[in-house]
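Every protein chain but one is kept in place in this view of the complex.
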Amino acid sequence: MANVTIWNEYRHERNNPDVAKVYPAGMHAVLAEALQSAGHNVRTATLDQPEHGLTEEVLAQTDVLLWWGHAAHHEVQDQIAERVCQRVLQGMGLVVLHSGHFSKPFKKLMGTSCNLKWRCVAEKERLWVVEPSHPIAEGVPEHFELPHEEMYGERFDIPQPDTLVFLSWFPGGEVFRSGCTFTRGLGKIFYFAPGHEEFPTYRHPVIQKVIANAVKWAAPSGGPAPTFGNFQPLEPLP
Amino acid sequence: MANVTIWNEYRHERNNPDVAKVYPAGMHAVLAEALQSAGHNVRTATLDQPEHGLTEEVLAQTDVLLWWGHAAHHEVQDQIAERVCQRVLQGMGLVVLHSGHFSKPFKKLMGTSCNLKWRCVAEKERLWVVEPSHPIAEGVPEHFELPHEEMYGERFDIPQPDTLVFLSWFPGGEVFRSGCTFTRGLGKIFYFAPGHEEFPTYRHPVIQKVIANAVKWAAPSGGPAPTFGNFQPLEPLP
Amino acid sequence: MANVTIWNEYRHERNNPDVAKVYPAGMHAVLAEALQSAGHNVRTATLDQPEHGLTEEVLAQTDVLLWWGHAAHHEVQDQIAERVCQRVLQGMGLVVLHSGHFSKPFKKLMGTSCNLKWRCVAEKERLWVVEPSHPIAEGVPEHFELPHEEMYGERFDIPQPDTLVFLSWFPGGEVFRSGCTFTRGLGKIFYFAPGHEEFPTYRHPVIQKVIANAVKWAAPSGGPAPTFGNFQPLEPLP
Partner (left out) sequence: MANVTIWNEYRHERNNPDVAKVYPAGMHAVLAEALQSAGHNVRTATLDQPEHGLTEEVLAQTDVLLWWGHAAHHEVQDQIAERVCQRVLQGMGLVVLHSGHFSKPFKKLMGTSCNLKWRCVAEKERLWVVEPSHPIAEGVPEHFELPHEEMYGERFDIPQPDTLVFLSWFPGGEVFRSGCTFTRGLGKIFYFAPGHEEFPTYRHPVIQKVIANAVKWAAPSGGPAPTFGNFQPLEPLP
């Protein structure tokens, strides 16, 4: 069981009636319920809370942070984004969802533009498990479909992932590395592409399973915190 | 808790009094005790048993196989080595210890010579954790020392590991990628270098911790078994 | 300029009139012409030649070997397959084409089943460059199409590639890691999926460009041949 904080921009759900119909209490509420059912200890945080709900204290108590943002990436204060990155480097897991590819923390941790192709016409997305040995693929079928999603297509400008877990297929002719793991400092990161706000993607049982698996995988695993700086020799020097 | 089978060549302990002093009941007995203490369900198997103790039935019931061999790699029947490899591809974890780098199963799974430099003069080995986020590094200090080990040195002729967890330092001037993970098929593999038969390496608490961690990590994680072969289209073809 | 040997099973072209129309002198002849135009020094070898055309002498003079096989993988002598693998480990590049995924040398070098999904109904294949910085992507458009190809689909049972250069999309709903690099020993390996014998894939200018790039990339780069075995200390031992 991990201590999870679900961060959601939480604007579309309040401003767009179509989104509100799908997620009346916000995407974070649906995700919170799913992760609680999976046995995790969950809290939520949103952009418009003081410090975006991500105080030093909250982050210190968070094993894994989920991040969904889209229209207001630029409203996230630099200092808070940096705080999130520092906590990841210290070992907090990070699960970046959908349009979070363009969030400040993800871009800073990747060091690249994280740009991609997109198209939002409610087309089908099919996800394929390409690395079935990975814990994030536990209990996931070899392929599964979302009837309506936003297309995200390659080239996805990320560093080569540690493990490519999922690939996506779109009817318009594109492919996408839709489930990718990374390690930065002591922190484990999973990027997962599905989750456009107008579709009930986070209500899909397989999507919920993947995210619950990712939380379990990304939780700190208790390795040694490195020491840095000037270091005395362990052996007598000649 | 995983079902573990510890495979040991078990010749040195019976033929060499110096080794017998260190491991009177065989290295597998010491490893078995350590892994039982860590909560695993353990059995052992040795070269001179029928089918080397690795019947289809035993392997079918094994989540993770440990492998220690040295002088008698060539006595392992090709058919049994192949059986082990097939089980790994189906999802059984494999922890290859020390001179097991030259075992038939490891070489077949790697596809390379798995050759290296070596020197056996009871020198010190220091292991450094280079990827502290990996579950195999849980509870392991940043560096630790074995007072007497066999030197294994680079170039180690293996494919690039998925994750390099440990690096070793030797006073004679060599370095070695001493803790490496690989994935083959559905199976997770960890190669761990320490463990010369004349030294009580497998009685060392940190070594035992690393191996217990590796067993936990390498156990099958429940991803989908892929289907192969002729495949009907999922979408209507134009 | 590299010394290239193109190995072709060369049976379909002689036994199947439909294939003969596409490649009257064999696929190797078309590939040879393309690679000669790219400045390489090319010879060919086929299954039905003595030693399959792959004598020790031929391999010793080969910088990069191309391999196309399909229906007669089992007719390749184990000894010759092993000879090819040994030369790769010593530094010869290997470019494995299409159904060569099931060839003895590729399977031995990968250590996995190399199995996949397939369907041969002349559907479209679209290839996407996912790692445009790789030398194999030089001069290749971001995506390109083959009007008629055999579908190869995930899960492709290979070890994680060093670099994933191309991903393929198929109209039936599948995706495939269609351009993958590996290193084994001193040898560089590129697997490239397109090339069913009934379609003029190897006459396609972009396909020829990719293969020429792969040859250039896979040629030995002059690193140190490692020494193995018992090794004297480089520093005085305490």
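A, B and C are the chain letters, set down in written order, and residue numbers restart from 1 in every chain.
Keep in mind that, in the parts below, contacts are C-beta pairs under 8 Å (C-beta built on N, C-alpha and C of every residue); 3 or more make two chains touch, one makes a residue touch a chain.
Quick caveat, the model's predicted, so the values are computed rather than measured.
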Chain not shown, its touching partners among those shown: A, B, C
Contact with the hidden chain (one of C:P17, C:P50 or C:G139): C:G139
Using the touch rule from the top, list residues of subunit A that touch the missing partner. 85, 89, 108-113, 115-119, 121, 123-124, 151, 153-155, 157, 159-160, 162, 171-174, 182-185, 226-235, 237-238
In the full complex, subunit C touches the hidden chain through residues 91, 126, 129, 131-135, 137-143, 162-163, 171, 183, 185-188, 221-227, 234-235
Even though one chain is hidden, which residues of subunit B still touch it in the full complex? 126, 128-132, 142, 153-156, 160, 163-164, 167-169, 173-175, 177
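Note that in this section only the chains that are shown with their structure count from here on.
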Chain contact topology (line, ring, star, complete or other): complete
Can you report the angle of the rotation that maps subunit A onto subunit C, using C-alpha atoms only, to the nearest 5 degrees? 180
Could you give the separation in Å between the centres of subunit A and subunit B, each centre being the mean of its C-alpha atoms? 33
Residues of subunit C that contact two or more other chains, please. 153-155, 160, 173-174
